[in-house]
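One chain of protein is taken out of this complex; the other chains stay put.
A, B and C are the chain letters, set down in written order, and residue numbers restart from 1 in every chain.
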Amino acid sequence: MDFFSRSIKMIAQLIFIKGSVGSELIAKEIINFSTMKQVGAHSIFIGQVRNDLIGGDAVQAIEYTAYEEMAKEKASEIIRTASGEFQLEEAKILHSIGKVKAGEICLFVIAVSKHRKGAIHGCEQIVERLKQELPIWGKEIFSDDSHQWKVNR
Amino acid sequence: MDFFSRSIKMIAQLIFIKGSVGSELIAKEIINFSTMKQVGAHSIFIGQVRNDLIGGDAVQAIEYTAYEEMAKEKASEIIRTASGEFQLEEAKILHSIGKVKAGEICLFVIAVSKHRKGAIHGCEQIVERLKQELPIWGKEIFSDDSHQWKVNR
Amino acid sequence: MKILAFGKIAEILQKDEMELSGPEDTLALRKRLEIDFPALQGMDFKIAVNKKIASENFRLNKEAEIALLPPFSGG
Partner (left out) sequence: MKILAFGKIAEILQKDEMELSGPEDTLALRKRLEIDFPALQGMDFKIAVNKKIASENFRLNKEAEIALLPPFSGG
């Protein structure tokens, strides 16, 4: 990958989606990525809001806020590092902003590579790092409108 | 997971698709799986026929044949093992049979779990084992109609 | 017994199914096939009996479904 193609890729590596990440959008992304003939493997991670029981009450929704500019810069760094380490041809993150109901999708990550191991391990590293390093916050909302701040493990 | 739900799941864990695995079918599978509210993480692997250069000639297509009944039994065992080891709620494999052109999708694997690590590592184990253990053969076809038998590394 | 052939082996045998009687275990079957089809000599392939990979001297009965499996290359 030369410097030019790498800098183009940095433009839109993390995209914030208002509300849930729709299945149609996910389908569109997968179709777009699968037009690359030199690529053999796509690894995808999809995160969904679970209706976890916390203290007897189920999570109804998560409301996400983010320091968007910083998150985009950091996401580019995370993807650049993974691309170098795992020979990714391309990678992309879609993350919700605002309210996402239980059962809806809040995160989509795709990493593509010539070979399966690169795609799988590159995608995994991006998912792990984004949970730890992107300035995004989830507020868990319960049925009585009370809330608590989500904690990532 | 009790024995009953586990035995139901075994019915259709590996499905052979005539020709390429279409993006619409993939989208449909993802939408189906994302209706499970107790699930938080989906890990997906998509394999695509690469137009690899082999001895100066590019692969035009791969023609897949399989010992279908044995492959289905083995796939069930692979998924059952991964489900136990990684707490998967469900998993599924779509694999092409017949001719798939370069750039088209020949494999789709999905594994869903409450937590990301289970989904990611469960999906990875299923992909690695299916490449090694499912009785499926790929014949690489070149532009002059010559062929060679694919070798998995 | 019924013998199924797949992939490169079906290509060598020029058929994907045949009947054979005689060999009493998989080792004897392999030797017999290598005589009938010399191109199989030195080829890496496994033998499945009733859809399970069989050990080298697995006993065969007439009702068994035998399959000749070259190295897998799915995905």
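Going forward, contacts are C-beta pairs under 8 Å (C-beta built on N, C-alpha and C of every residue); 3 or more make two chains touch, one makes a residue touch a chain.
None of these values were measured; they are calculated from a predicted model.
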Chains still shown that are in contact with the chain withheld from the display
A
Considering the whole complex, which of A:Ala66, A:Ala102 or A:Ile141 touches the chain not shown?
A:Ala66
Interface residues of chain A toward the undisplayed chain are 47, 64-67, 69-71, 73, 95, 106-107, 127, 130-139, 149-152
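Convention: only the chains that are shown with their structure count from here on.
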Report the inter-centroid distance (CA atoms only) between chain A and chain C in whole Å.
48
Give me the residues of chain A that touch two or more other chains.
116
Shared-interface residues of chain C (touching two or more other chains) are 75
